[in-house]
Every structure is written in C-alpha cells, then in structure tokens.
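Only one protein chain is missing; all other protein chains are in place.
And then subunit A:
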Amino acid sequence: MPITTLADSNPIKLCVVIVGLPARGKSFISQKIVRYLSWLSIPTKSFNCSTNLIQQLKESNTTANQLFNKENTPNHEILNKTRQLTLDQILKWFTEIDNCGVAIYDGINATKFERDHINKTLSDNNINTVFLESYCDDQSIIDVNITDIESTSPEYFNSVSLQDTINSVSNKIQFYDNVYETLTASEESNLSFIKLINFSSQIILNHIDSYLKSRIVYYIMNLHVKNRYIWLSRHGESQYNLEGKIGGDAALSERGIKYSHKLVEIVDKYIPNHDRLEVWTSTLKRTQQTAKYLPFPKKQWKALDELDAGSCDGLTYDEIAEKFPEDFKARDDNKFEYRYPGGESYRDVITRLEPIIMALENQENVLVITHQAVLRCIYAYFMNVHQEESPWMSIPLHTLIRLEIKAYGTEVTRIKADIPAVSTYKEKGTSKLGESNNSLNIMSGSVISGITDKIVN
C-alpha cells in the first residue's frame, strides 16, 4: 500500500538530510529514524556519506588526514564527488522502491552552499526535503560521542588505537569547524528544518509542512542519545505455559516462582546502577508475580498486556487447530496481520505499544517484564527485525535480556537464570511446541549463564 500525504496526492518521497559536525550523534539519529519508520512499515534507508568517502579516498590514494587539512575546503573534489555519489544512490533507491519511502542522507553538510545544492537536486527530482541539524556545544557530550565513534563507526574500523581515532576525528572537527554554518530561520528561512540544540534541550522547527515530518519530529523529541541498557524479561513460567494454553491470566508455576526469586540475584549482579532501576509490568498477574521480590518502584501498563487471543484465549494450539482450522492456517500464513476472532494482531500490538517505545527511548534503567508477543514487538523495534520475521522470533522463558543501545546499533546479551521451563515456541505449520534447530528465529548476541557467569555460546 503506497503511503501518501493528503497535502499532495503523490506518494511520499521524503529525504531527511542530516547536518552537523562530527561527533554530534548524527548517525545515531539516522539509525533511529530508520528503525522507527521501518517499524511503522514505511520503507526507509540511511545513506552514510562516510562509506562513500572511504571509497573516494582509496581511489585517489589520499588519507583522511591529508584531506581534512587547513588548506582544503568542503568544495574539494573528493568531497564533491562523495556528495554526488550519495545523491545518486538516493535517487536510484527511490526508483527501486516504487518512488515511495524515506531516505536519510547521513553526512556533515556543513555549508549553506552544500545544502542549497542538495535541496535543489532533490526538489528537481520531486523529492521533499527536511534538514535535521544536531548542534552541540556541550563538550562533555561531544567527548562521549568521539569515544563511541571509535568503537563502532565503520570509518574507523581499521584504526590502530583509540588515540589515533580521537586525533583523526578532532582533525576532522577542526577542518569543518572553520567553515561550518549552522541553520538559522533568518538565514535559510525557506528551508524546512529541525534543529536540535544539545540534544533537544532546545529545539527549533521551521516549516514542518507535512504529516510525516511532524511524526519524525515527534519521534526525535523522545530520543535520548546516551549509551544505555534496556532490560527485558518474560514473566516466569505460568500454569498456562505448563498446560500449553495461550493467553489467560494464570498464576506462576513453581518454577516460575523460583525465577522470580532468582531474578532479584541476577538484577543485583548484572544491572549496573540498579539502585535507580524502575520495573514495568503488564496488568496481568504473571508479570506482577515475577516482579514481586524486586525492591524497586514499579509501574503497571495496560499497553504491556499480552496479545489478546480473543476467542482462542485459554486454548491450546491443538485445540485451536481443531476448533478454528481456518484461523489456525490464516495465522501461519500472515502472522503479523492476522487478528484472532475478537482479539488482536501483531500490528494492533504495535499501535498500542507506541507510548511504551517513546517512554523507553527517553529513560534509562528500566526493566520491562512482559509477555512473548509484546517482547517480540519491542525486540523487533530495537533490533530492526522485519515484520515478516518478528512474530516468529524465539524468546526464551527465564532469561534476562540486555539490549545495549549504541550509536550504530543495538547489542544483545542473554543472561540465563538456568531454571528449567517449558518452551512456548510454536513453529510454522505445526501445533506442537518447542524450538527446532532453526537458528534463524533465535536471537542474536551472546548468552551468559547466570550461575557460572560464563559465556555459554
């Protein structure tokens, strides 16, 4: 289904052009927008200038330090070529995706001249543009970002040492600092732009003239730039899990209760700064019982309740296959869109999870204890899992999941409580439970045993 805005009946063709000196969290923001819009089923892709620059440097046998030196300007041939290459890639992408989607131009775009050129090229191709500047004069934020670039940016993968990278980034910052022109409503009044000052301690918005742009602004306002962790867990094994039933509001099983005790130890051992931890659960009994022994402030959210299985609530998959054979098959065919009779689909869950995602984006130290389907949706958002795969992810019981949010992506670690539990995982085409060795559906990242503290895989 093509997405259109009502202001003009053409399908959406929007390019978000990032503006900002090095180490201003530009790539972080680009990645986040990709994640959010993809999660809302809008085709979105980020085009990183650095990747093209590396190639251009190689071809012309120049080093970054040679390029970013005082005698050169942003109008240097290598930089012009890089810009053109990135624009060409964006234009080509729009034709590939049926002219409907959002491209992110992730570059420095330091001068009015460059921005003017980009704006003109895009509008000549009927692409709507919004500039997004991250302006930062708080040195402490910049320093943290530089360190982060060292460990994650593709541009510095082959760097010899941290110092090497810092020097190189500082060199680049100096080069651009001399020519950098920040966006102002008086100087570039006709441009549509979003300007974040020190990570949204102040925001200036100019000509945000379409619904989609307002949606992007709304999302960015909730962003937090600091590296941080988000902690997720399913509730402990429940009576219904033992019986193979779905939904319901059952209490924990004996092993589930064991997990709720063990969780206190695991939190103590693995969650840094847990004195400031906040625990979020659903309004269902099994998540509240799982959180029972955790001595932290708690919030219960209706939005974290398990996907509503409607008339199939309280049945086993065998019973569903028998009673509602058509539904059983329809769900396997398109699990993301399938809605239980009187219940919800994964898409419905995503709609109601939006406030949770926004809240998770602007908080630190949160442990979310919720249910399989809801965790799949949250996990899919942070890990950029495609909607065709996300409903099939295997999310084990009795495991604390750590998501480490970084500029270039999210890293996952699973901490197993080593308390046995039944599997509630159902593969396509069967009503039987349990994982096979289909590794595609297993989460990425490493697994740590909560007992031995050793990495298991």
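The criterion applied here is as follows: a contact is a pair of C-beta atoms (placed from the backbone, for glycine too) under 8 Å apart; a residue touches a chain by one contact, two chains touch by 3 or more; residues count from 1.
Simple rule for what comes next: contacts and distances are computed from a predicted model.
S.K.: Would you mind picking the UniProt name of the chain not drawn here, from "Ribosomal RNA-processing protein 42", "Cullin family profile domain-containing protein", "dolichyl-diphosphooligosaccharide--protein glycotransferase" or "6-phosphofructo-2-kinase domain-containing protein"?
M.R.: For the chain not displayed, UniProt's protein name is "6-phosphofructo-2-kinase domain-containing protein".
S.K.: Among the options A:A64, A:L232 or A:A309, which residue touches the chain absent from this view?
M.R.: The missing chain is touched by A:A309.
S.K.: Just to verify: which one of A:R276, A:K323 or A:K432 makes contact with the chain not shown?
M.R.: That would be A:R276, which touches the missing chain.
S.K.: Hey, which of A:M358, A:V412, A:L433 or A:V447 is the one touching the hidden chain?
M.R.: Candidates A:M358, A:V412, A:L433 or A:V447; residue touching the omitted chain: A:M358.
S.K.: So one chain is hidden, and I want to know which residue out of A:K120, A:K299 or A:K432 touches that hidden chain in the complete assembly.
M.R.: The missing chain is touched by A:K299.
S.K.: Just one of A:T147, A:S200, A:T316 or A:T413 touches the chain that is missing; which is it?
M.R.: A:S200
S.K.: Would you write out the residues of subunit A that touch the absent chain, in ascending order?
M.R.: Against the missing chain, subunit A presents residues 1, 4-7, 9, 185, 200-208, 211, 213-215, 217-218, 221-222, 247-250, 276, 278, 283-285, 288, 297, 299-303, 305-306, 308-311, 313-314, 339, 341-343, 351-352, 355, 358-359, 362-363, 365.
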